[in-house]
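Please find one structure pasted underneath; my questions will follow.
Here the complex is missing one protein chain, while the rest keep their positions.
Moving on to chain A:
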Amino acid sequence: MAETATAEAPPKPAAGGNILQVRNLEAWYGESHILHGINFDVNAGEVVTLLGRNGAGKTTTLKSIMGIIGKRTGSVKFNNEDIIRATSDKIARMGIAFCPEERGIFSSLDVRENLLLPPVVRAGGLPLEQIFDLFPNLKERLNSQGTKLSGGEQQMLAIARILRTGASFLMLDEPTEGLAPVIIQQIGHTIARLKKEGFTILLVEQNFRFASTVADRYYVVEHGKIIDGFANADLAANMDKLHTYLGV
């Protein structure tokens, strides 16, 4: 079977190499214009976090990159290939994986089926043993119905299932939302470990305290635009600005 992936780590792109380049991205939900020209870059091996208030356009940015927003314009280059017109199944097969905010666990599938659902798109995904090592709870509940899991377990399952596909660029939409602190901590450790394994991660977070434990860089999204960006090292210096941006 294709899902018995090899144990080798995902290929590490040249350090600092630009893996995702978003230019002047605009997107619409039906009639409403949500993104008004988003520009940002993600380098290989980085964890980049999009911060912003509710409704700023963070999730829409991820969905537009993934190709699941019907009307989108501008340019999204992944490994120098423009994917703005590609369908989401093609984009997934290029090695981008998406973990949606609502987690998207299927109730008519058991945990094992949920975990094995996304097809392997290239070699280099994490083998199952390593995934169970990261998320031991899942191993004990393989035969449960997917949606019978707790919120935290569902989040782990949603992340776990995209790790074995070989996609090296992960987009996680608010993975800590509504979870207990101890589980947030576990997800933080997981993201740190994935980064070490060579994954590139684009994270959407409201919780910048959590983000600061994993992120290399931040972009701030407001009214469908990127209005600021800074490195994690400059977080303290930008704290006042950030409080204004996020209204916290």
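Convention: contacts are C-beta pairs under 8 Å (C-beta built on N, C-alpha and C of every residue); 3 or more make two chains touch, one makes a residue touch a chain; residues count from 1.
Everything that follows uses one rule, which is that contacts and distances are computed from a predicted model.
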Hidden subunit of the complex - UniProt protein name among "DMSO/TMAO reductase YedYZ molybdopterin-dependent catalytic subunit", "Branched-chain amino acid ABC transporter permease", "Putative exporter" or "Outer membrane lipoprotein-sorting protein": "Branched-chain amino acid ABC transporter permease"
Which residue of A:21, A:88 or A:232 touches the chain not shown here: A:88
Touch criterion as defined above, residue of A:50, A:121 or A:172 at the omitted chain: A:121
Of A:67, A:125 or A:175, the residue in touch with the unshown chain: A:67
Touching residues on chain A - with respect to the absent chain: 66-68, 87-89, 91-93, 97-98, 100, 104, 106-109, 113, 116-119, 121, 162, 165
